[in-house]
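As you look at this complex, bear in mind that one protein chain is not there, while each of the others sits in place.
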Amino acid sequence: MEKQVLRFKVNGDEYEVFIHPKTLLAEVIRDHLGFTGTKRGCETVSCGACTVNINGFSVKSCSVLAIQCQDMEVTTVEGLEKNGKLSPIQRAFLDNGSYQCGFCTPGMLMSATAFISEAKNPTKEQMKESIEGNVCRCTGYNSIVRAIEAVTQGKYKEE
Amino acid sequence: MSHAKYSVINTHVHNIDGVAKVTGRATYTFDVKLPGMLYGKILRSPHPHAKIINIDTTRAMELPGVKIVVTGKDTLGIKQGIWRRYEELCDEQVLPLEKVRYIGEPVAAVAAVTEEIAEAALDLIDVEWEVLPAVYEPLEAIKKEAPTIHEGVERNVNVTRHIEWGDVDEAFEDADYIREDWFKCSGQAHMCMETRAAVSSFTPEGKLTVWASTQSAYYTQGLLAGVLGLREGDVRVLAPYVGGGFGGKFELDAAMFCSAVMSMKLFKPVKVVFSREEDFIASKRRTPMFYYVRTGIKKDGTFCARESRMFSNGGAYTGMGATALYLSGFFHSFPYKWRGYRYDGYRVYTNTLPSTSMRGFGAPQAMFCSEQQIDWICADLGLDPFEVRRKNGHTEGYEVPGQAFIASCGLEQCINEIEKWVKSKGKLPANRGIGISSCGFMSGGIFNWFDSPYSFSSAVVTINVDGTVELHVGCQDIGQGSNTTMAIIAAETLGVKVEDIRVHSGDTAHCPADLGAWGSRQTLMAGNAVKMACEDAKKQLLEFAYAEMGINIVYDLDIKDRWVHIVARPERGLPYGDLVKKALRAKDGQRIMGRGYYTPHRKGMISPAYSYMMQAVDAEVDPETGKIKIHEVMTAHDCGQPINQLGLVGQLEGAASMALGYAYLEDMPFEDGKMMNPNLVDYKVIKAPEMPEAGIIEIDTYEPEGPYGAKEAGEGLTNPTAAALGNAIYNAMGIQMKELPITPERVLKALREKKEAQK
Partner (left out) sequence: MINDFHYLKPASLKEALAMYAQYDDCKVICGGQSLLIVMRQGMVAPEYLLDIKHVKELSYIKFDDKDGLRIGATTTHREIEKSDVIAKKYPVLVAMEEKLASIQTRNWGTIGGNLAHADPAGDPGPVLIALNAEIKFGSSSGEKTVPLDEFFVDYFETKMEHGDLVLEVHVPAPEPKFGCAYQKFNLLDSDMGIVAAAASVTLNADGTCKDARVVLGNAGPVPLRVTKAEDLLKGKKLDDALFAEAGQIASEEAQPVADIHASEEHRRHVLGVLTKRMLKKAFEQAQKA
């Protein structure tokens, strides 16, 4: 029940927080560190709005105890952009209108980012499956899939 | 009308909030954190119908960290409703004093230093109940012996609506064939990604500031002021980014009310965010409807008459349900010409979650019944469903008797395009079929049940010395992209670029009043206000240009792409930026300011303009399991002049996903008044793998009442889908689906019944 120190990296920077072990990663990211880009939309690990990447793998940060991320590297939506340059998938989202209300967008981007980094000539079905853990109530997903497709086809380069 | 003349309209324009949204910078009410902020939680009724005998908050107050516990007794007890003009429809105390009427209704609220403590305190509030008999279905609640849900409301009938034109009985007599059917349409959760959320901050000078996830900052302001006993001007509502609305976020909700009540007592900011479960059980829903439909038709396919009776499950309170009752009945006639039409709608109170408006506003239910029955009639009589729809469809210049005037209508082209598309598909494999459905929708409502003294939409535009433009609008961006649409209209009108426009919205302190985002009203109404404001500003600019350029006054001047020029000789002119600087000097340093407003006048009973569409759904049924696979959706769509290209595609695809969900996945089953699936595991919204390609064919029309010829797009696209899927299944399997959602089990049951009937 005693609080513990969690040391880990978020978006490339070292952080040290003092937390109850029961604290979820989503809570540390949003409430302790203030990265409110990461959203939360359910209590059942269903919606994917809280998706972040841990060591490059997408996870739902509401389903991970923060303390399990000791010494790991977490990337949130705030970490996609480098010195004001948007990442390829962020630019593809703009071009394809892959968001509307924007609440699911950070999670979608993190799922898409992890997928793109490992996908080799993915099929459309794989692209759809890459975001099946993320709910979007606005777009109907197709514009998001088009953005992923454009990036995997090499239409966007890192700037 | 040619589209080529526009520089900005219908071009590829990024959403102006896009960068904020893809970088995580966009701050929603959910993200707002103020110094000293407390966290509120709401205690909810476990009973569908019960008297509150006593609420003892002593134990909760004793919990360390708890700052306040409030119940109805701590409020003014004002009954409110968004139909503010009609006292009898203001029937909801957000924290009720005497009794609760549905499971999940707020009973008390706690504010504490952490959300966890607030939640723990809920368990320490002791409520003494007297449980009352409850009723859950409208056809039960309307019976004489049913329990009374609201005192003095006979048979629990909340609102009725009668619509009639022509001599209905005579028209039926002329019919060669009459068919009647009963349908059952389910509810649907808005399921906005951002649950209901509000942060209220009341300060000693008597001013209240509320961040709210709302579709209308102005309605929220008015409703809050009403229940809190404040002047509207002392309530400032901020809605910077809103995580979805879909018709569920323009009434007063418990997050807004409870946070405000507690903040006013504590003089501290209080934040209340609904959990997903609370959002499901206590944030209202699409109205479930029972429809009886009787239609008379001639052998040659000419429609004679239709008569419908509808009983809707209103749930515990009125809210926007009264409007849904009317619109469902009106759009049930759409998009056809009936010699006689009669609709009687009954909205019945029950002890369930209140129902309200949701994308389509009663029309998806109405179309599910109407458009399927038309296909069945065609099959009964051996008629072609395309031909019958063409023959009876609305046309430009048609007047829906006593209700509406149709100034623009691309229905026939929509039907032609979809017919071509369907035929191009050729013969389909077994168990697969394409179904069609046509419909229309409004571009904003003409009604003023809110009793707003303001214009329906307003805009103010000011031009800075560097040529950048501040556009203040009251319309609300809830993700549908209205800020971008308004920026496009402003840029086109002023002759500048989208990046020159900064849109200010979602703040009642700085933006003009506007009814907000509902009923597909903003592109037409707020768009007209923006266009008028920009024309006003541009006229002032051009006055200086005439003087500056010293040209013959017979020449017309215009601005396009930041170039002020003579229309007849576009090379002669001056840069817009130079003109702005000069104009400012000429005005004694006053910025150019334009004002615009719009309120519909002499446009009938419903709406100033109507969109039209036909949709086809290509679906396959697994005959052994009943599982449905959607292969493709194609829509031909007349929204007048498209304004926001990317936004339009997004609206179409989004509507298809939500409407498909309504058609075959989403359901809100209740048992003894308790919703059985209030979570995203058991409530099924469509996900990426289920989403089919959803193409769009834009039909070119021009709506004289709309800005640049535009009318509604996005909401109406929710209307045809359930019916089109039903028709696809009918064409594939020969079964008639009369109940939503179309589940595998219902499909198998219908297949079994068909088999038995054939024996």
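In order of appearance the chains are A and B, and numbering begins at 1 in each one.
As a working rule, contacts are C-beta pairs under 8 Å (C-beta built on N, C-alpha and C of every residue); 3 or more make two chains touch, one makes a residue touch a chain.
The structure presented is a predicted model; accordingly, all values stated were derived computationally and were not measured.
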item: Listed residues A:99, A:115 or A:156, member touching the removed chain; value: A:115
item: Contact residue for the chain not shown (choose from B:62, B:116, B:130 or B:451); value: B:116
item: Sole residue of B:402, B:689, B:704 or B:734 that reaches the chain not shown, by the stated touch rule; value: B:689
item: Given B:228, B:511 or B:665, the one touching the chain that is not displayed; value: B:665
item: Positions on chain B contacted by the hidden chain, ascending; value: 116, 119-120, 624-627, 665, 667, 669, 676-677, 682, 684, 686-687, 689-690, 744-745, 748
item: On chain A, residues whose C-beta touches the chain left out of the figure; value: 1-2, 4, 20-22, 24, 43-45, 48, 51, 54, 57-60, 63-65, 67-68, 70, 111, 114-115, 129-130, 132-134
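Simple rule for what comes next: only the chains that are shown with their structure count from here on.
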item: Centre-to-centre distance between chain B and chain A (centres being mean Cα positions), rounded to whole Å; value: 30
item: Chain A to chain B touching residues, read off their complex; value: 30, 35-44, 46-47, 49, 76-78, 80-81, 86, 90, 93-97, 99-106, 109, 125, 128-129, 131-132, 134-145
item: Of all residues in chain B, those that touch chain A in their complex; value: 12, 14-15, 17-28, 30-31, 191-195, 241-244, 246, 275-277, 478-481, 646-647, 649-650, 653-658, 679-681, 685-689, 691, 693-694
